[in-house]
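Heads up, one of the protein chains got dropped from this complex, but the rest are sitting where they should.
After this line comes subunit A, so read on.
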Amino acid sequence: MAMLMKGNEAIAEAAIQAGCRLFYGYPITPSTEIPEYMSKKMKSSGGTYLQAESEVAAINMVYGAGAVGERVMTGTSSPGFSLMQEGLSYLFAAEIPCVIVDVMRSGPGLGGLGPTQADYFQLTKGGGHGDYHSIVLAPASVQEMVDLTKEAFDIADYYRNLVIVAVDGILGQMMEPVEFPPYQGRKLSPKTWAASGAEGRPKNNVISYYLTPDLGESENLRWGQKISLMKESEQRFSEYLMDDAEFAFVAFGTSARITETAVDMLREEGLKVGLFRPVSLWPFPEKGLSARLPQIKGWMSVELSSGQMVEDVKLIVNGQAPVGLCKRQGGMTPEPEEVVDAFKKQMLGRGQG
């Protein structure tokens, strides 16, 4: 049966249903309903909610819980996510599965509370040190927040990698009807690597350091193979009216929702436009976008940032068609009419834009 839930609450409930029994976090708007929900529900679900003294502490608690093989999550918003970057790098190197939610708010700095997507670089290129990647999933509805959060735990365990669910403040705060259907998960191997007590077996080390360069290189090459495998296997996207499209928008999360309305408006005028929506931000769905290259005369990225994802779009389009950008920053969102105007101005060379 459908129920109305805020995106943040839906993520928290989905995590518990996916078997997450440990949550560590520090409240920050607009993600606070995640720790709030966990503080209410985790105990009765047989788990532990713990409010950390900071985001730095929270991510290191995640490290500890993940290292012993437990399903663990933290949730935060952009400034808190920045504080976690060192931990992300360590989690990757120690190959600890975990799920992190970033409900983005505007920056840089303390910024504001409004919705943004300006953590894109930090999410997809790695905000911590070293050659690492997180898998980054970007839902665009409360239902998708549920579905992808459940899946995130499986993906994390499958690859022994961190998975980030990235949304903006609107999606975190928005209520939509949502359902929690039974989830058929991936077949997963037992966590024989976990530091879960060594009685009767050799001890496991879950660490992220190596003291010799040759070992450092071989470890990096091994991780590189895992990165290649994730890049090959985990690309996700969704398309709206792309089959006969001559022009295409690229947008994720809330900007994809806004753009969908802009597509409807342009279609009403007889213009053949569609929307390509990355669902995984890393790996970027380059296979799906490449498949549309022959038919598309112009691309336009719609972002709540100065234009970050547009760089990935340009890499894939590689000069075969013009790539435009429609953006708002600092916590503002464009109205669909603004997207329509930007499209006409940049792609058709008309209108006031």
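Quick notes on this one:
We take it that a residue touches a chain if its C-beta (ideal position, glycine included) is under 8 Å from a C-beta of that chain, and two chains touch if they have at least 3 such contacts; residues count from 1.
We adopt the following convention: contacts and distances are computed from a predicted model.
The subunit not displayed here is recorded in UniProt as "Pyruvate synthase subunit PorC", chosen from "ABC transporter permease", "Transmembrane protein", "Urease accessory protein UreE" or "Pyruvate synthase subunit PorC".
Considering A:72, A:118 or A:170, the position touching the chain not shown turns out to be A:170 (whole complex).
Considering the whole complex, the residue from A:79, A:112, A:185 or A:322 that touches the absent chain is A:112. Contact with the chain that does not appear here is found for just one residue of A:235, A:254, A:280 or A:301, A:254. Seen from subunit A, the chain kept out of the figure touches residues 2-4, 29-30, 112-114, 169-170, 173-177, 254, 257-264, 331, 333, 335-336.
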